[in-house]
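Removed from the display is one protein chain of the complex; every other protein chain stays in position.
Per-chain numbering from 1; labels A, B, C, D and E assigned in written order.
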Amino acid sequence: MASNVKEAAKYTDLTPAAPLSKADLNKMTWRSLQLQSAFNYERMQAAGWLWGILPGLEKIHTNKEDLAISMSHNMDFFNTHPYLVTFVMGIVLSLEQQKADIATIRSVRVAAMGPLGGIGDALFWYTFMPIVAGITATMAIDGSLVGPILYFVIAFGVQMVLRFWLMSWSYKLGSNAIGILTKNAKEFTRSASILGVFIIGAMVVTFGGTTTRIWIPNGDNPINLQGQLDTIFPKMLPFAITMLCYWLIKKKNFTPVKVILVLLVIGIVGAIFGVWAGDYTPLVDWYTVPAA
Amino acid sequence: MASNVKEAAKYTDLTPAAPLSKADLNKMTWRSLQLQSAFNYERMQAAGWLWGILPGLEKIHTNKEDLAISMSHNMDFFNTHPYLVTFVMGIVLSLEQQKADIATIRSVRVAAMGPLGGIGDALFWYTFMPIVAGITATMAIDGSLVGPILYFVIAFGVQMVLRFWLMSWSYKLGSNAIGILTKNAKEFTRSASILGVFIIGAMVVTFGGTTTRIWIPNGDNPINLQGQLDTIFPKMLPFAITMLCYWLIKKKNFTPVKVILVLLVIGIVGAIFGVWAGDYTPLVDWYTVPAA
Amino acid sequence: MASNVKEAAKYTDLTPAAPLSKADLNKMTWRSLQLQSAFNYERMQAAGWLWGILPGLEKIHTNKEDLAISMSHNMDFFNTHPYLVTFVMGIVLSLEQQKADIATIRSVRVAAMGPLGGIGDALFWYTFMPIVAGITATMAIDGSLVGPILYFVIAFGVQMVLRFWLMSWSYKLGSNAIGILTKNAKEFTRSASILGVFIIGAMVVTFGGTTTRIWIPNGDNPINLQGQLDTIFPKMLPFAITMLCYWLIKKKNFTPVKVILVLLVIGIVGAIFGVWAGDYTPLVDWYTVPAA
Amino acid sequence: MDVIQVILLAVVTFIFAIDQFSLTETLYRPMVACPIIGLCLGDLNTGLVVGGTYELMMVGNMPVGGAQPPNAVLGAVVAMVFAVKSGMGVEAALGSSIIFAVFGQYVVTTVFTIMSGLMSKADKAAEEANPAGITQVTVVSMGLLGALFAVLAILAYTGGTQAAEMLNEVQESASWIMGGLSAAGGMMRFVGFAILMKIMLSSDLWGFFLAGFAMANIISNIEVLANSTMILMAFIGFAIALFDFQVNVNIKNRVGSGTGGTSDGI
Amino acid sequence: MDVIQVILLAVVTFIFAIDQFSLTETLYRPMVACPIIGLCLGDLNTGLVVGGTYELMMVGNMPVGGAQPPNAVLGAVVAMVFAVKSGMGVEAALGSSIIFAVFGQYVVTTVFTIMSGLMSKADKAAEEANPAGITQVTVVSMGLLGALFAVLAILAYTGGTQAAEMLNEVQESASWIMGGLSAAGGMMRFVGFAILMKIMLSSDLWGFFLAGFAMANIISNIEVLANSTMILMAFIGFAIALFDFQVNVNIKNRVGSGTGGTSDGI
Partner (left out) sequence: MDVIQVILLAVVTFIFAIDQFSLTETLYRPMVACPIIGLCLGDLNTGLVVGGTYELMMVGNMPVGGAQPPNAVLGAVVAMVFAVKSGMGVEAALGSSIIFAVFGQYVVTTVFTIMSGLMSKADKAAEEANPAGITQVTVVSMGLLGALFAVLAILAYTGGTQAAEMLNEVQESASWIMGGLSAAGGMMRFVGFAILMKIMLSSDLWGFFLAGFAMANIISNIEVLANSTMILMAFIGFAIALFDFQVNVNIKNRVGSGTGGTSDGI
């Protein structure tokens, strides 16, 4: 089974499952709190995401093969803002329930998680939390226990309300929209994929931070390699490394683990020679960084 | 009649009207001088625009219902540079004469007025008028009557020549193009609408100036709310208010007047609490603006 | 023959020619060194380009009329980075060999030369050559002949390796791709043209440097004309002059030589009156440039 | 107080008030208006000097996109009253008139906000195919604006200095009303957009609306391009529209006349 | 050394270490964590003061897109140990804890890099439709992170000052290892992208990938828009997708059901 499960385009059983109950949704909302429990740099929140929606998936895909298919594609790279994740959950679950094409679910998931990540960071990490901290910190400093308690109640309370509300709202939203779309399922899959792929291209830019710090020795005017790369096009290294990974996986049939090892080696060997940007002293010192 | 007049997609009488005479066009060029006679912030130049082309519309739509349809859609939001308005007039009149689809006329009008507004402002308000002033002002200061007279003659003369020329040129242009387009009228309507809608989206950005001046109290580091909104996306408030108006009108069946009243209340109540940007002192003082 | 040769859409003989031999490709790689032998501002490297691929074209188009067609469209405006030109050669030759549509060849050529020009300049003129110079110059200054010799060997060696490799690689690339495309030749031609035209639009921006230096006299506040033009849209002059040339050639049937003469006159008369930007003193002094 | 002067002043102010938006849009500029007011007040020469000076001060101060600069008409009237009647020097007169220009700016903003209400009248006239109704709306609007300014001119003539004080006070104590009206005024156009959208935006065009918003946001945030936003958007929008047209015509032509329609989308 | 204190400290640190990414994502903040640690060490009041002060210092120091700021958990533990056990002043304790926060940042980066390896386990569980396997992966991950931090807390408690010296030294002499791991960590996500692309990117969608890359590059290089990149991209991408949908539906509807398919392209 295993190998073709990953490439499946459709579920084998295409009859829509029974709608998920309020209780199911609530359970998954609670589980959403562990979105980042297995966070890592390859897939980020993927495993936590899958674990979060598993109860739903198990209800929907009674057939074991379909469950495998669904679990597999839900192990794709995933990253969004934790407070807003239930919005993505609801909409994906509604698609799963209707047995939409795998490509469609994939694309909708990608298209939703990206923008929500950015919005959430701006809204919560950079606005909401500092405000809560600002209000309560002085209480704590003045020795009052109310400070930390208020801090916890507000911060945790707001996110929970949000999580529950987003889950039920987006599940409903997805369920309503789906009817119209299945009539033109094939066309919808294609356009959803377009959106997804477009957003992946964007993620290479927004998530890609890899840069080099090499100064090519050149008499009195050493040349900043990153600067030169940027004149070709910015984010060239992230682009190149993504292409490398893609090529290894697609053409050379590398497993992801093997690619990870390759990158680990590239990372550390690079650091030995001071290739990658960062605040460290390379082992081998073959160029000097000009005083700023 | 009234209600369905506003939603009509086509004129009832689709036989092209007789071409407008030179005299008709001239009359409307003169009328174009009152483009801004009923200027207001909801529709800007709409009423003046309609009044300007009314003689033409009356000739074209002999049928009363069609005249109503035409007058109604020509009361849409309208704004362009006054000196260049006759270009829009000519082209719209040629479409009216050919009894083009309402959506087409609408879209062409929107697509023309936006760019011409920007170009006109750059060309006339910021380049031409200052030059004329620069040349003549010193004459006046030296006590010579020639100064103001020259100023008036040049400024008014140039605009009148332009208005007459643009009117006849664009009317001809429109009349020539229309033949090719009617063959694929339905497709043309759709693409014209695309252009129109695209430009409306742009106008929300370029015309939308609403910002907030709130500083969220936060100990020594108050947070600038507008700055936070901008990190979500710039022009978020104009976008949101437009959506609000749209929702009130489309889903809640508000009349425009009612929406205006809502906005008036929002504006003034907001100013009481110092929500909106501007150089005023709010009644209720609940935050302090940090010294720059 | 002459006149319709330039407008031909297809070759008369559409049977693919025999593939070019390694020797043919090598010969043309050597010829590529004279890419800029007849450089001029109208077509830049066009003649050198054509001369470079001529041996191939002669092999491919045994029929004299087709050779004329091919040579004619290969006299189009051409400009790319000299070190990378063989990449364009290889791909164009593969298309020629398959007798692709003229519009396709044209578009692929345009679409390849533009980006390669920019990349090459960044890579070779601004990075590679300065490094080579930096390494070898001190040797020379210290009186060692090794300096210039190393400089020459590295600089020339690297470019030759590149030229040979790019030629054979891109010729293979082109030959492989072409099969898939001929099935939908008409559609492919259209999309290739879209890309080409899109890139031409871009070239007007990136290659277009014409600006004016006029300051419109205006009392104490002279107005910078270029600044005003830029508020309409940047690169307005290049856009306008391109349109002028297009109009002269297309509508007025001017020959290119005649247009060149027109531009010469415009350039020099303009300089007499200080219209064009540049470091010169106009003959006629009718405005003063404000001290910066 | 000279009744004839007051009447003349009110009449020309009435005209200038209208002219600043309609008619010639030239007459009302300080350059032309001040000499005329000078004639009314019996001192053409001061009118020329004040006019020329004021015009240069106001260069580039034009209403763009409906945004109001300090009001040149009220400014000119008051500056002339101060220069001719109170015998102030030109510079002093102009300086003291600034508060009136600012006040005039508020007045216009308020009028343009409130006059939005007239649009429903115009809509009704349009729906009834009643040209006279439209004429009426424009005439009433112009009349109102003119009358308001004429009254203000008279007030300025009779009680200029006290008015200045009062205005300064009002500006301080009730500035939030003005602030609120300005804010509301700036929002009115969104109603206009919403009306347009209600009709043009069939559900299948939402994407283009959002794309237009996003692209315009991009362009207008590149400093040198900010002013060119609309024309560049027109270029891009034209490309999209033309492409859509070609595709749909191609579809149609290939099939003769089909069964479905273009707007069967989402 | 007080065994009970050490155990309590280890337990709460275990929880905070998990909480900084999962569970409440609130408990672990200095504001809440420090008072709790204070309770464990028998000095609630110092906990409140250190917590409030530290929280204000860390405002805005949040993990965005997986990038790690100096680690608040280890920082808080060490600051509390220093303040309560070594009797340092609040400021001094916070200052001395910085090196631990930086070290904690490296630890997390390393863990997140290495834990990428667990994904193949999760993939296998998924392919076997084995929910328990997924649960296991998440539990193991959380356990590991918690345990590691608990150990570090104990070390800090028992040998805080020596640890500080050692860390400073390590940071200097072997910083390239950390640098390498950070660099590798930053590259891991590209593997995730590549896996996504492998499946989603049928050859006919390459154009959209490139266009997405180019457009995002444009937007994110306009300073004021950098933070809005994703949402504006969503607007534009939505427009494109919707357009594609309409065109293809139109084609389909016109012909009934055709002979060819959408993805017959290149």
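Rule of thumb we're sticking to: a residue touches a chain if its C-beta (ideal position, glycine included) is under 8 Å from a C-beta of that chain, and two chains touch if they have at least 3 such contacts.
What you are looking at is a predicted structure, and each value in this text was computed from that prediction instead of being measured.
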{"item": "Selected from C:98, C:170, C:193 or C:231 as touching the chain missing from the view", "value": "C:193"}
{"item": "Contacts of chain A with the absent chain, listed as residue ranges", "value": "219, 221, 230-234"}
{"item": "Residues from chain E at the interface with the omitted partner, ascending", "value": "204, 206-208, 210-211, 213-215, 217-218, 221-222, 244, 247-248, 251-252, 254-255, 258-266"}
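Everything below uses one rule, namely that only the chains that are shown with their structure count from here on.
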{"item": "Any chain in contact with chain A as well as chain D", "value": "B, C, E"}
{"item": "Set of chains adjacent to chain B and to chain C", "value": "A, D"}
{"item": "Chain of greatest Cα-centre distance to chain E", "value": "D"}
{"item": "Chain C and chain E, separation of their C-alpha mean positions in angstrom", "value": "49"}
{"item": "Centre-to-centre distance between chain E and chain D (centres being mean Cα positions), rounded to whole Å", "value": "53"}
{"item": "Junction residues of chain D, two or more chains touched", "value": "56, 59, 208, 210-211, 213-215, 217, 221, 227-228, 231, 244, 248, 252, 261-263, 266"}
{"item": "Chain A residues counted as touching two or more neighbouring chains", "value": "119, 122, 126, 130, 134, 137-138"}
